[in-house]
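Structure below; questions to follow.
Just one protein chain is left out here, and the rest sit where they should.
By letter and in written order, the chains are A and B; residue numbering begins at 1 in each of them.
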Amino acid sequence: MLAPERTWWKPLGRMEKTWLTVAFVWCIFLTLMMPLWYFMGKQNVPTETYRTTPEAFGAKVNAFVDQYTVGSDAATGMPIVAAPAGSDIYLRAMKWQWYPVLQLEQGQTYRLHISSMDLDHGFSLQPVNINLQVLPGYDYVATIIPTTNGDFTIVCNEYCDVGHHTMAGKVIVVKK
Amino acid sequence: MAKKGKPEANEPEPKGQKVFDNIWLLFALSLLISTLIYNVWGIIDLMNVPFAK
Partner (left out) sequence: MTTLAPTTPWTSTAKDDYRICGVTTLKVDMHAERLIIANAVMAVVCLLLGGIAALLIALTRWQVFHLLPANWFYRLLTLHGIDMLVAWIVFFEMAGLHFGSTALLNARHASPKLAWFGFILMTIGGLMVNGVVLFDPNSSVMFSAYVPLKAHPLFYLSYILFAVGALITVATFFINIVVAKREGRFSGSLPLVVFGLMTAAILAVYTLLEGAAAIVPAFFWSMGILKNYDPGIYRNFFWGFGHPAQQVNLAAMVAIWYALAQMTTGIRPVNEKFSRFAFILYLFFINLGSAHHLLVDPGLSFAWKAVNTSYAMYLAVLGSMMHAFSIPAAIEVAQRAKGHNKGLFGWLRNAPWGEPGFAALIMSMIIFGWIGGVTGVTIGTEQINMLAHNTMRLPGHFHATVVGGTTTVFMGFTYYVIPLIFRKELKLKSWAKLQPYVFGFGTILVSLGMITSGLQGVARRHWDITFTGVVPGTVNITLAIMGIGALIAVTGGIMYITIVLTSILTGPRLEASNLLLTSGTNNPLLESTKLTDEMMERPQNQPKGTLVIVFAFLAWFAIYYLSNWWLLGRTWFIK
């Protein structure tokens, strides 16, 4: 709190040097982990993005639903849509629903397009616990391979007005 | 970073100390680095998002 010596620029003590070196090495390790995992890991943050509009994206969703609907969800009446492996599949977020219900095959690759029709939403796939941000005007493409099967819920985890907590979607993954 | 020898009362302050004391330099660098690396680069990334085919 008080005035320092006139010249306080002094060499570091042995303990400061030791800790500084170890801490710095740790920082380098932390830095390298991200590019390392980027090239070698199977779980990376998607980067593929396109500019879109709610109208344009909505049209793509509808076309996708029209082409690949295989049934309808008992609880919500929403179409269950199953596209072949390798396809572009579409999911739209809107207050307060995720549309449609996606049906995927375990172990297959899909290009999942997510966008919002109105506000920011949060794509939170449970219990897998993968979370992505969904913005209107941006078509966010995640290339995914479901490694487990069963029924999954998409919780919305970005506040989107009073009905936010009712916003829950569904993904079904069937075994091969 | 380490300097040799004990500091004398009559010697001028070490250059490093003068740099650490230069609040305007630190201020300018702080704002510049943050604005360029976080804001400018980030917005350039957003501006470069291509239109959907």
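Definition applied: a contact is a pair of C-beta atoms (placed from the backbone, for glycine too) under 8 Å apart; a residue touches a chain by one contact, two chains touch by 3 or more.
Every value quoted in this text rests on a predicted model; they were computed, and no experiment measured them.
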Partner chains on view for the chain not depicted: A, B
Subunit A residues that touch the omitted chain in the full complex: 1-6, 8-10, 12-16, 18-20, 22-24, 26-28, 30-31, 33-35, 37-38, 41-47, 49, 118-120, 122, 124-140, 142-148, 153, 155-162, 164-166, 168
Absent-chain interface as seen on subunit B, which is shown: 1, 16-17, 20-21, 23, 26-27, 29-31, 33-35, 37-39, 41-43, 45-46, 49
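Here is the rule we go by: only the chains that are shown with their structure count from here on.
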Whole-Å separation of chain centres (CA-atom averages), subunit A against subunit B: 34
Residue numbers on subunit B that touch subunit A, as the complex places them: 1-4, 7-9, 11, 13-14, 16-17, 20, 49-53
Partner subunit B, residues of subunit A touching it in the complex: 5-12, 49-52, 56-57, 60, 138-139
